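Scroll down for the structure; my scribbles are underneath it.
Removed from the display is one protein chain of the complex; every other protein chain stays in position.
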Amino acid sequence: MTEPISKEALRTDEWTINMGPHHPSTHGVLRLELTTDGEIVSKARPSLGYLHRGLEKIGERVAWAQFMPFTDRLDYLAGMNCNCAYAWAVEKLAGIEIPERAEWIRVLVCELNRISSHLVAWGSFCADMGAFTPLLYGIREREWVNDLFEMVCGQRLTYNYARIGGVSHDLPPGFLEKTKEFCDYFEPLIDEYNRLITYNKILVHRLKNIGVISARDAIEWGLSGPNLRGSGFAYDIRRAEPYSVYPKLDFNVVVGHADRGTLGDCFDRYLVRIDEMRESVKIVRQVIDRIPDGPVMAKVPRVFKPPAGECYFRAESPRGETGFYLISDGGTNAYRLKIRTGSYMAMNIFEKISKGVMISDIVALIGSFDIILPETDR
Amino acid sequence: MKTLSAQEIFEKLKGKFGDGVVSLQTESVNPPFAVVPPGSIQEVCRFLKEDPDLLFDYLVCISGVDHKDKFAVAYHVYSTEHRHRIGVKAMLPHDNPVIPTVDVVWKAAIYLERETYDLMGIVFEGSCDPNRILLPDDWEGHPLRKDYIYPEQYHGIKI
Partner (left out) sequence: MSQGPAKRKPIKSNIFDVVPAPAEIPQNVLQKNFERVRACKGGEGIIEVGIADLFINWCRKNSLWYLYYATACCGIELMQGGASKYDFDRFGAVFRATPRQADMLMTAGTITHKMAERVQRIYAQMPEPKYVIAIGACTITGGPFYKDSYSVVKGVDLILPKVDVYVPGCPPRPEAWIEGIRNLQNLIMKTKNYGLKKA
């Protein structure tokens, strides 16, 4: 007869596991220091900075207009949004009025980019959850948007399309028709995605009740964008602090509504992105119908020197609030250029909500925040 | 919901703290800044967050600025309830930039303060996580300072 095993003998040790910076499901070069007790994570501490390229310092060293290409590299999945946010910020600082058509074009390309960004977010999230097919579907449609952007500015990924005072080129002939064609093609596909994976039992069970964030916590920790709206709080900068022509457009602010599990879990954040694509298609359709004719570039001096002053401008990009805090001393360069991004704040709350989840749920958490590393590291 | 203008917010601050807040900086600045002494930043922020007419529950951004002779720390705050916004600014001496932390008021400040410390070298006293975040732990200097000189090499790799 064996002796009963004492509780002391069953004690398990805590392990420290390193996840990343090279890991297929950390969406880039995120590194997590996991402290685990068996399969349960007791602490996950993000370690950032593996893609810190010093964009803020570069912003101080190059001319105002020259910083535009770097904003593409700030969030490469949504280059147009960052381009336009920076242009809007500088225009607000300098008090430049831009032509009506340029505003509409910017909103059009921003919303198209939001679709293509959410497609990759959705696809790679599903790939992290073990379903590879959605990634291929998502990229199939993203290629179509890339082709549209190639018509506009000749690039697939880093667009450099917006300019201080407007946009670099007018839309090419046939672009609006092609975009309309894309909308007609794409809108039914969202339902197809839902049939394909969204209510798949495995996916639902892996996402529901994981990483629950209450709306109060989300505001306290500074979340923004789909991550905040997933907690059921309707806060969209396009509505809360309207900029450009968004007040003239009709769209809904999508919020999470505890579709399967608890309000504010991974599944709610997932659904917000799916439904936001629908709203973006709606906006794109309105822009196509209502876009006015006219010039696309305001008169801006070649050597651009905004008056001395400070300004904080924020815009809604696919990953939340992209804010630019600009200080000008009246020179050709920015005196200080600070970038506030949504992914960085999402990493802030990560340590709190990852307590007590399984290791495989860590992957679900990273995917549900849709972080992108150049945004966290800059 | 009752949106207040920056002037009204500043009047409320003035009414509460008297000389504890210095001035309202409005000229060519958007949003306007209430300039406060560094010592009282925590009380001001707590008041901004908890007063029912202000309810600044969302910390948007913390930025450090190097003005060559002094440092400034700029806090942008926003109220999701009343939908108004204001900036709070504190000026620090250049030789010893230390300011009390506000991560006891907003949790969002943890990472924003770590970043400001890392890149600008402003020390947040009492911070729950006073470490570098973006640069390696053994990096020398704080790159966003105006007098920062780029190093020759790091771990044997030329910069």
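By written order: A and B. Residues from 1 in each chain.
To be clear about the criterion, contacts are C-beta pairs under 8 Å (C-beta built on N, C-alpha and C of every residue); 3 or more make two chains touch, one makes a residue touch a chain.
Remember, predicted model here, so these are calculated numbers, not experimental data.
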item: Residue among A:I40, A:A65, A:I139 or A:A298 that touches the chain left out of view; value: A:I139
item: Contact residue for the chain not shown (choose from A:F70, A:W221 or A:Y312); value: A:F70
item: Touching residue (missing chain; options A:P24, A:G130 or A:G356); value: A:P24
item: Absent chain, residues of subunit B that touch it; value: 135-136, 143, 148, 150-151, 154-155, 157-159
item: Contact set of subunit A toward the excluded chain (per top definition); value: 21-22, 24, 28-29, 49-54, 57-58, 61-62, 69-70, 72-73, 76-77, 120, 124, 135-136, 139-140, 142-143, 146, 156-158, 373-374
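Going forward, only the chains that are shown with their structure count from here on.
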item: Inter-centroid spacing, subunit B versus subunit A (mean Cα positions, whole Å); value: 25
item: Partner subunit A, residues of subunit B touching it in the complex; value: 27-31, 33, 57-61, 63, 65-66, 74, 76, 80, 83, 85, 87, 106-108, 110-112, 115, 119, 132-136, 143-144
item: Residue ranges of subunit A in contact with subunit B within the complex; value: 48-49, 52, 54, 56-57, 60, 92, 219-222, 233, 235, 240-241, 307-312, 314, 321, 323, 325, 327, 335-336, 338, 340, 344-345, 347-349, 352, 377-378
